[in-house]
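Submitted below is the structure of interest, expressed as structure tokens.
As you look at this complex, bear in mind that one protein chain is not there, while each of the others sits in place.
Naming follows writing order (A and B), and every chain is counted from residue 1.
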Amino acid sequence: MSPILTFIVILVGLYGLATSKNIIKSVFCVTIIEAGVILLFLNLGNLEGGSIPILDGIVENIVDPLPQALMITTIVIGATITALALMLCIKIFHHYGSIEWKEVLGKEEK
Amino acid sequence: MERSARQGGKVVFYTPVLFVFVPILASLIIYLFKNKWVSLLVFVSQAALSVLVVLFALYLQANPDQALIVFGGWDERIGISFYNDQLSLIFIFLTIIIWWVILLYVFKENNEDNKFLFFLTFLQGIFLGLIQTNDLFNLFVFIELTTVLVTILIAYKKSGPAFRAGIYYLLVNTVGALFFLVGIILLYNVFGTINIRYLANVIPTHANTTIVKLAFVFMIGGISVKAALVPLFTWLPKAHGVAQSGISALLSGLIVKGALYAFIRMYHFMFIGAQFQVTELFFYIGLITALVGVMFAITQKDMKQILAYHTVSQVGIMMMGLSSLDSFTLYGGIFHILNHAFFKSLLFLGAGVIIHKYNTKKVGEVRGVWKAMPMLSILMIIAMLSISGAPLFNGFVSKYMIKYAIKGVWHKEALFFLVNLGTTTSFIKFSQVFFGPKPNVQKCSNPLQFVGMTLLALLCIGIGLFYQPIAEGLLSLDLSKINILDVKNWLDYAIFVGLGYLLYRFVIAKDFKIVQAIRDFKMTFETANYLFIVYLLVLFGIILL
Partner (left out) sequence: MIRRITLVLMLVIIFGVFVLSMIDLQSLYNTSGKDYFFANGVFETGSLNLVTGIYLDYRLFDSLFEAGILIVAVSGVMWISQHEIEEKNATFMFDKQKTPNLFVTFSRLVYPLMLGFGIYVIVNGHVSPGGGFQGGAIVATAILILYYIDINKTTDVAKILTIEKILFILIVLIGSVGLITRGEVFTNFFTLSTSTNLKSIYLIALNILIGTKVALGMVAIFTAFLKEGR
């Protein structure tokens, strides 16, 4: 059940990307998709239940530790991409005076 | 004695790691020391890489069982591994050659700009890692690193168009890579591993389930965004058009091919056992990409935009070759990747020299290049003859190999004919820069740039003439079907040039309303994402049925 809910998060992000007219909203939608993917990984690792993967005692069953390790990397990658995208947004605003996709893409090159 | 021999063997064994880390360490040292002489370190690292790749190729030929390296010595299903075979060695050679040319081209202007060299050399290390990796998540990390580095290099000039091209590229490619990631986790939960070679063996056991098909769709969808197939190619003309010429040459020549390499790994190595019947689908995607690219290319007036749309079209031709399961056509596609890297880089670098001299990007405003820079004109003409497929040059060989597969199917042949016609027309349009009186432009020249470009031109001619021994030696492929001396091929080419000239004269030069409409077509960001969803659904529909 929960992997399906996280996939809905991904689809909501995708809907936002296909309809947002503002550059910063698009950046946020990419962040939403990335959050959805991270939650999807963690939920799929947890399908059979179990405790956290720290074996300092008697542990019967653990959740899958590999998706969690992969997600540490993904979170860092997502954060850096968001930082880079937002810095580009600031620069676009300085150059074009607007952060709507139509106005920024429509202006001809000098 | 035996131990040192074993240690020596171990060092050569780990050469793939050196391929990745020699450029990265060189780039870090260049960044830390802001010194003109330390920047020469790029050439040292390039020379080291060239030596290493030759040694490694010989070593691998002698011991083919040492191709797989698992880091840490763990079980191959758990650890990360690198795998090298013929295909990856071809790409590594190509990478090192293209980087030599690009470094020679940009070095004089940028040797004090150590940040630029830092990003450029770091990208080389990452790209060499992308080619060799055998682990799906490692491939994702390398793809994301390539995206970030290319965004920074596109936006390096810090002009308005550079920033908007950068953010468009960044967002579209990140979405594609995230869908690739979703495909990875679906496969992991079914098979328990993310090792590509291991998955290639176990995927056939569950190939008919919805989850494996969905994983395939997501992964191919993500790769198609980076490879600029239709309808997802709109980031490419923006990105390649505004970057500085050395970077445009690098992007068109190599980085786009990285995505095609990932496609070959996914489709031909990993999912081949599943036998999804998608050969025809990818062929038509390639054909439509080629047509759309060339249609846009004919109408553009900006030199770099013409070349950028051409890259889209040539990627379509490569996809036509790569989609088939027949090895002759597949090698045609791979061969076209090599050839296109050479002549497209040469075209972009030459265009860069012209733009720098004339201070304008429009084709209509540049005249008299033949009289002003004869050497450059010869090089550019060689590249144009190669891209349009003239016999004696390398484009002819690979296009013939791809055309061979569609012999007899008349509608495919007709559409391929249109693609070639369009290519010839647009280069006739481009070649009008050569005519005309000698202009008075400043006499700045940078001989180092010409070294790299001449090397590429020589490679174009060399492969065009000696394709048979090269193919037999490197790929053990029999290319005796292709005959340069066959009059029919020369006649075909002459027909193309003739029709192309007529098309140009009576249709394009008049600049009809429809030509202007196509030129001004801009796709918004929302439409691009909308089309991505459409693409995923089409892919999934074909696989299910």
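In this section, contacts are C-beta pairs under 8 Å (C-beta built on N, C-alpha and C of every residue); 3 or more make two chains touch, one makes a residue touch a chain.
All values reported here derive from a predicted model rather than from experimental measurement.
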| item | value |
| --- | --- |
| For the chain not depicted, the shown chains it touches | A, B |
| Selected residue (touches chain absent from view) among B:N189, B:T454 or B:Q468 | B:N189 |
| Residue among B:L25, B:A200, B:L418 or B:V515 touching the omitted chain | B:L25 |
| Residue of B:I92, B:V106, B:L149 or B:V419 in touch with the missing chain, whole complex considered | B:L149 |
| Those residues of chain B which, in the complete complex, touch the missing chain | 10, 14, 17, 21, 24-25, 28, 31-32, 71-75, 77-80, 115, 118-119, 122, 126, 129, 137-138, 141-142, 144-145, 148-149, 151-152, 155-156, 158, 163, 186, 188-193, 206, 209-211, 214, 530, 533-534, 536-537, 540 |
| Those residues of chain A which, in the complete complex, touch the missing chain | 3-4, 7-8, 11, 14-15, 18-19, 44-45, 47-48, 52-56, 62-66, 68-70, 72-73, 75-77, 80-81, 83-84, 86-88, 90-91, 93-97 |
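The rule is short, and it goes like this: only the chains that are shown with their structure count from here on.
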| item | value |
| --- | --- |
| Chain A and chain B: spacing of chain centres that average the CA atoms, whole Å | 28 |
| For the chain B and chain A complex, residues of the former touching the latter | 137, 141, 144, 147-148, 151-152, 155, 158-161, 163-164, 166-168, 170-171, 174-175, 178, 181-182, 185, 188-189, 242, 522, 524-526, 529-530, 533 |
| Chain B contact footprint on chain A (complex, rising order) | 10, 14, 17-21, 23, 26-27, 30, 33-34, 37, 40-41, 44, 47, 66-67, 70, 73-74, 77, 80-81, 84-85, 88-89, 91-92, 95-96, 101-102, 104-107, 109 |
